[in-house]
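Every protein chain except one is present and positioned as in the full complex.
Here is subunit A:
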Amino acid sequence: MAKQNKAIGIDLGTCNSCVAVYQQKRVHIIENEAGSKTTPSMVAFTSAERLIGEAAKNQFMLNPQNTVFDIKRLIGRRFKDDTVQRDLGLWPFRVVRGKKKKPMVEVEFKGFTRKFSAEEISCMILWKLKKTSETFLKAKVRDAVITVPAYFSDAQRQATRDAATIAGLNVLQIMNEPIAAAIAYGLDNKSNSSSQAKFILVFDLGGGTFDISLLSIKKNVFKVVATDGDSHLGGSDFDNNLVDYCSQKFKQKYNGDISRNPRALRRLLTACERAKKCLSSAMETVIELESLSEDKDFRITITRTQFEELNMELFQKCIKSVDKCLAGAKVLRSEVEDVVLVGGSTRIPKLRQMIQRFFRGKELCNAINPDEAVAYGAAVQAAVLIGHRIDLTVMDVTPLSLGIDVEGDLMDVVVPKNTSIPTRKEVLYTTSLDNQAIINISVFQGERAHVEDNYYLGEFTLSGIPAAPRGEVSIAVCFEIDGSGILKVSAEHKNTGVRSEIVVNSEDVGGLSKEEMERALIDAERFEVEDEEIKKITVKRLDFEKYSYKMRERVRQEKLKGLMDMDEIENIEKYVKEAIEWAEGHDDAECEKLDEKMQELKTICNALVWTSCTDSDDSQGSHSDKEESEVES
């Protein structure tokens, strides 16, 4: 039914993003314009243009202050959150406090200082992925499933949803990454027969983050049971360990210190990263760098065992997290049916071996490229949602408890943590004062007893309660969470039917308000227009340069022929030379200026074209030109 309408699955990662589509009964990972299947989640701003993905990454060293990455660590968070404050020092770009305590990224863009919210930056990445898939599918793409980590709060999910909306995507579902990975392996179908819940462990070790999620599946319904991990552990840590080791060896051998030589370190880091990848398949590899520092050559053989020893501490940390996660959920390791590996660093053989040993030799799910597994699952889910197959329902859970404040600023939990959604819970409350006509209900999210320690989501009032002694009135408060995790809280006085409700939406959880959303949408469109404009200018520039070089060549030929007036030819030559220099010196020329210059150059060079045409008389168009000028004279 929905043949024309393709829905994509997007894995919006911290370091890299990936997009996939389900077509012709299989999932296709869509390559970007550079031919790689993952796109760096990076956006760069320069004095002339905005760059996204590979282009942004390539110019990172030239422009670190205005290259934004790791935006996933900011999205949906507040400026004063501990994690944000901790990460602030690690980034070369500036993060400032914006409206409503939101963190904003401050960059120099086209000569102006501009602030962007995390949603806007994410939107640019999503927009790029959308364009990539549109180029691949040769059709407009609207519907998408986007994945987020299992531990993301409502605010973070909502912010991701906002970002997608600005990018012009219709979000079918915000999905948990581990569930997407499990779906990619078809673990949902495997459980069809058994009615008992079974457990799946998803081990995700990516470029910068490490997440463990324990899922349970029962009759095609997924639940996230527990999560654990480390937000700052990933592939680059292994590289750094190797770099440290190498620089130590270098010091021993030559007594030279390279830790203060950034250029040498960069060469070493690149070589170490390559060595690490190599060691996943080979038993040993050679790092060979000539003239690394002070004309000293560096050559070292790294064996797989050495590499494993260097990183053993990190590996063990990973396994401990798995243990902790299982212990927290009170699940025995023998109860885990499947173990799914996600993220590039799970290619390391030692790590695989350790996980396998931990689960007593269980076969691991590693058939799908671990970089793409999440996008793969998201694409399957997207296809399901637009009606390709219907034998699957995914159910998420609330990552944190939801409740309201009661007397004494205490948190009264209405929807406990890990309740599967969609859900609807109703609780009866009563007034705390005599003749209380108005009741104020604040909604919180979190596990702490006092509301001020929890995350404030919003509040609303129910008025028009009939006068009665305290405790006599009963008010039903109802929490409703829909399939994509959006919360609606309502309160109703049962006898009179007075009702009031709140949808905990973007604005209330610190996401984007309607106006901000509209502004961002306009910005997004404008940027698209600007990007188009830049493309147009580039084409014009190239045309101009091509034409002037062609004319230079022509002048040279004419000179050799010697048929034309020497003065005239030199005049033209001078002019062409000037034009070439002008083009080299004006990278940022505007469209009209280029048009003007082109026109000028053409007028001057016409004489050339004209004379040569009278010689060879090969072109109809020029021929008529000649006739016209004759008529004029």
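The criterion applied here is as follows: contacts are C-beta pairs under 8 Å (C-beta built on N, C-alpha and C of every residue); 3 or more make two chains touch, one makes a residue touch a chain; residues count from 1.
The rule is short, and it goes like this: contacts and distances are computed from a predicted model.
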UniProt protein name of the chain not shown, from "Golgi to ER traffic protein 1", "3' exoribonuclease family, domain 1-domain-containing protein", "BAG domain-containing protein" or "LANO_0A06634g1_1": "BAG domain-containing protein"
Given A:271, A:378, A:537 or A:601, the one touching the chain that is not displayed: A:271
Residue of A:52, A:183, A:217 or A:289 touching the missing chain in the full complex: A:289
For subunit A, residues in touch with the removed chain: 61-62, 263, 266-267, 270-271, 274, 288-291, 295, 297
